[in-house]
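Remarks on the structure that follows.
In this view, the complex is presented without one of its protein chains, the others remaining in place.
Chains here go by letter, A and B, matching the order in which they are written, and residues are numbered from 1 within each.
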Amino acid sequence: MSMLKQRENSIRKIDWRIFIILIPGLLYIAAFTFYPMAKMLIMSFFNWKIGYQQVSNFVGLANYKNVLTDQIARRALLNTVAYAVVTVPLQIIFGLFVAVLINGIKKFSVSFRLAYYLPVITSWVVVALLFRYIFNNQGLLNYFLSDIIKVVNKPVGWLSTRWSALFAAMLLGIWKGVGWNMVIFLAALQSVPKEYYEAASIDGLNGRQQFFYITLPCIRGTILFALVMLCIGAFNTYTPIAVLTGGNPAHQTEVVLTWMYFQTFNAMGKMGYSAALSIIIASIIILTTVLIFITFARKKGD
Amino acid sequence: MKGEKRNIYVYIKGKYKIDIYMMTRYILLILGLIITVIPMFYMLVSSLKENRSTFSYPPKLFPSLKEMTLSNFEYVLVNENFFKYLANTIFVAFMTVFIAAIISTLLAYSFARFKFPGKNLLYSMIIAVMLIPGLAMIIPQFEMAVKFKLINNLWGVILFYSAWVTPFSTFLLKGYIEDNIPKELDEAIYIDGGSIFTVYRHVILPMASPAVAAVSILNFLFPFEELGWSQTILKSDEIRTLPVAITMFFQAHNRTDWGYVFAMTSLSMIPVIIFYLLLQKYFISGLSSGSIKG
Partner (left out) sequence: MKRYIAVGIVIVMLLSTLSVFTSCSSKKVETSSHEPITIEFWHNYDAGSGQVKVLEDLIKEFEAEHADIKVEHVYLEWEALKNNVVSGAATGTLPDVLRGDIAFIPQFQSLNVLEEMSSLSDYKDIVSGILEAPNSTARMGDKFYGIAANTNTKILFYNTKILNAANVEVPKTLDELWEAALKVSDSKTIGMVEPWTGIWNVGPYIWSEGGEVLSPDNSTAQGYINGPAAVKVIQKLADLYKSKALAGSSMDPGALGDADGWAAGTYALQLDGPWREKSNIDAGVGYGAIPLPAGSKGSISVLGGEDFMMFKSSDDAHKKAAWEFIKFMTGKHAQVEMAKVGQMPVNIEAFSDSEAIKAIPLLPVFSEALKSAKSRPVTANWSEMENIIATKVAEAITGKKEVQAALDEAAAEIDKLISESK
């Protein structure tokens, strides 16, 4: 008790000093990220002009209205949500599965870890290019399907239509993300106390039961963490679509960020529109995160 | 899954014991491995093929030795400033890792251990940085880079990169400190008359090093990967980083020298793999922190 008291005293005594260690870091982040964020918010209410000596006018919510009534923007939002809904759970499932497998083996565990992590450390642009050439009309996959195992008699246009192209992009996202999930789930699995399993074995629980009654509850925090991080990543997806289809054909496969990029640079500086779009997507991400937390918190209470 | 006690063994000729569960695990892992590695293998194979035959039909996963050549690697190493680009990228990566490590440990320490007015608000603002699409901020950030005279300057990428990776690093480190470093250690230092700086130096830094190593792997990777911003900032040839240099092979009119692209990419993965291997033993333990476990 006296220890605690003393610590509280000592903390109170040195209270002001934490600002010395806090302020430089905060200023740094503030300068390089808070400022641009604030600026973006302001831009979203203006008919923002970037040209030489051009005047920007305040337009209120017009940019937001333009985004929400724009058919392509809405399709892009839908595509993004679909991408998130498919890739996030599958990444977690596959990542967890691989982690459980690796956790249970004795030899080569480091080699497997490295091999599964390789896609994570390869540049997005390059892996997306590789996937493009795998899913091409004349690519590796079609060659395999039509000329080697002969299940189709003509090439499948994987990248040619909206949903099949999104499917390829989703596969790419999952393929690249499994390694990251494997690593964090391995970390989580290794921190589950071994005594739990020993006790369970004595009680006669089999492997599957142990997984569902011990492992899953113990790592639910990690699953929550992965869920949030992956949702953020999925809503920010850009390179897979940009490289695989470029949003083609006719903006069918556009996701939010590729469309934003197009509006910013190809449509010659529709900055206000882009800013509004990014505020909207940020709100969706924040809302999703809050929803995930609420859902999980309630379950925890049960 | 510690179910070894009930594992099923198959005896071959009564001599060799094969654990069926273990076998299944390896088989499944190897199957997954094949799917994971095929694209990487395809990249390596393509880097060994001549530019013109990269995409000849039928595509070959296993070309004959005759078709393979080291000429792409030779071109990249001899005709391009590959080592200059590599040195730039590694410099940027190390500085990013270094700055992010200092700032995020300081922030994580303050947020994990102290109470002060506006703490929750500040912390959620830092977390919110992770949620905003970075691409959207490119114009305001570019304005800043111009004001600070950071255009065409490696520091222009370093300072922004470290600012971008710091929130996530802070988030992980804060959880690790709260979870894995007992407060009693802090107290011991205070009793000995130490200050918060002593605690930071002698408790937080050494104790949090696995977590710092883990976030450093992620941060080290960033400059090897990021393209949009570096392409905006780095213009002269002598300061290009590898991702920017690779775009030099994407030429006008849809012509791309794929062999060079894949050769350069394969080469640029080497430092990342080395860095990962050096720190990988901390990677798992460093990530098992409170923030991940929730």
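In this section, a contact is a pair of C-beta atoms (placed from the backbone, for glycine too) under 8 Å apart; a residue touches a chain by one contact, two chains touch by 3 or more.
Quick caveat: nothing in here was measured; it's all calculated off a predicted structure.
Chemist: Among A:Thr245, A:Thr258 or A:Thr288, which residue is in contact with the omitted chain in the full complex?
Modeler: Residue touching the absent chain, from the options given: A:Thr245.
Chemist: One chain isn't shown here. Among B:Met22, B:Leu77, B:Ile102 or B:Ala128, which residue touches it?
Modeler: B:Ile102
Chemist: Residues on subunit A that touch the omitted chain in the whole complex?
Modeler: Interface with the chain not displayed, on the subunit A side: 20-21, 24, 28, 50-54, 132, 135-139, 154, 157-160, 165, 244-246, 248-251, 253, 264-269, 271.
Chemist: Just checking the interface: what residues of subunit B touch the absent partner chain?
Modeler: 51-57, 95, 99, 102, 106, 138-139, 142-143, 146, 148-156, 159, 194-195, 197-198, 200-202, 231-232, 235-237, 247-258
By our rule, only the chains that are shown with their structure count from here on.
Chemist: So, what's the distance in Å between the C-alpha centres of subunit B and subunit A?
Modeler: Computed from C-alpha means, the inter-chain centre distance equals 15 Å.
Chemist: Which part of subunit A faces subunit B closely enough to touch in the complex?
Modeler: 3, 6-7, 10-11, 14-15, 17-19, 21-22, 24-26, 28-29, 31-37, 39-40, 43, 50, 94, 98, 100-105, 110, 112-127, 129-131, 133-134, 136, 138-140, 143, 147, 175, 178-179, 183-184, 186-188, 190-191, 194, 197-198, 201, 206-207, 210-211, 215, 219-222, 224-225, 232, 235-236, 238, 256-257, 260-261, 264, 271, 274-275, 277-278, 281-282, 285-286, 289, 296
Chemist: Provide the residue numbers of subunit B that touch subunit A in the complex, in ascending order.
Modeler: 1-3, 5-6, 21-22, 25-26, 28-29, 32-33, 35-37, 39-40, 42-43, 55, 57-59, 61, 103-104, 106-107, 109-110, 114-116, 122, 125-126, 128-141, 143-144, 159-160, 162-164, 166-167, 183, 186-187, 190-191, 195-197, 200, 221, 224-225, 227, 243, 246, 261-262, 265, 268-269, 272-273, 276-277, 280, 283-288, 291-294
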